[in-house]
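Missing here is one protein chain; the remaining ones are kept as they sit in the complex.
And now, chain A:
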Amino acid sequence: MLGEPWHRIISITSTDPDRSPARHPGGDYALDRGFRGIAWTSAALILALVAYIIVEIGGKALPAIAEYGFGFLTSTTWNVQEGHFGILPEIWGTLYSSLLALILGGVFGITIAIFLTQDFLPSRLAVVFRTIIELLAAIPSVVFGLWGIYVLIPMLRPAANWLHEEFGVVPFFGTSLSGPGLAPAALVLAIMILPTVASISVDALRQIPYKVKEAAYGMGTTRWEAILKVMLPTAGSGILAALVLGFGRALGETMALAMLIGNSNQISLSLFAPANTLAALLASNFPEAGEVEVQALMYAALALLAITLVVNIVGLAAMKFATRKFEAER
């Protein structure tokens, strides 16, 4: 039973130009409008905040941009006394460490997601397992850093040095590991992005309808063929999203890296050489920076922001492409 006869509703709405015709009149309208207002305001506020941050950082970086120009991005020294600033090693270190972390964390995270969703575990155990992995995300960055320094580096050192001695000609093993360096930093980063990659991949795999699995087995696939040839491609865009978010997280990670990467301005392919990242540079140099260095650091912050933005946009585009290509358009 509707509250009022149709002709009365029509007559109400037709005299009230604010209201779209033939809708249920009453308090719902106010509530609906209120919520819509709040939603729009929040969205606008977030946009404004992002714009404000970019403008503010950009403004502070302006003197440095004017002074060093594009050369800032391609030069390799960071010398406060002489006023030489360049961040190529940091850009290299940021991308290299994040890429290594993405490869390790991606492979491991997707494997875990498969393990948790494809009936390898009884479902209750899978939930417990998943919770534990998500708890990894709750460990503070600095704790990872300490663990890296006191546990991981001493553990890695013999293996790293053996690799260097035996296979030193391979560029990846070109130096020995004397302390902090790229390898421990990338390993810790991989662990840190693991929960992101794993839990988003789990969601993507879990969303696949049962009938898809049936179709795969109905074609005579083995379990691994079903997973590799059907389930993973079907979850493709979701897994891609997981990887993009994981990569983004790795790019911006600061504390653990500042503790583990060695803060050294050099470009090396060697996994065991110390390096630096943009975020670590910012964290370790800000506290004691003078005015000129702060301007340079702001420029570096802008570069990091740009890298993150590009990664996210490329990721989004790739996801759109994957979705358009292989999923139903609705």
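The definition used in the following text is that contacts are C-beta pairs under 8 Å (C-beta built on N, C-alpha and C of every residue); 3 or more make two chains touch, one makes a residue touch a chain; residues count from 1.
In the analysis below, contacts and distances are computed from a predicted model.
Per the UniProt record, the chain missing from the shown structure is "Phosphate ABC transporter ATP-binding protein", taken from the list "Carbon-monoxide dehydrogenase small subunit", "Probable septum site-determining protein MinC", "Putative glutamine transport system permease protein GlnP" or "Phosphate ABC transporter ATP-binding protein".
Touching the missing chain, out of A:L31, A:L49, A:I132 or A:A215, is residue A:A215.
Of the candidate positions A:I133, A:V230, A:L243 or A:A256, contact with the unshown chain belongs to A:V230. The omitted chain makes contact with chain A at the following residues, 209, 211-222, 225, 229-230, 233-234, 236, 325-329.
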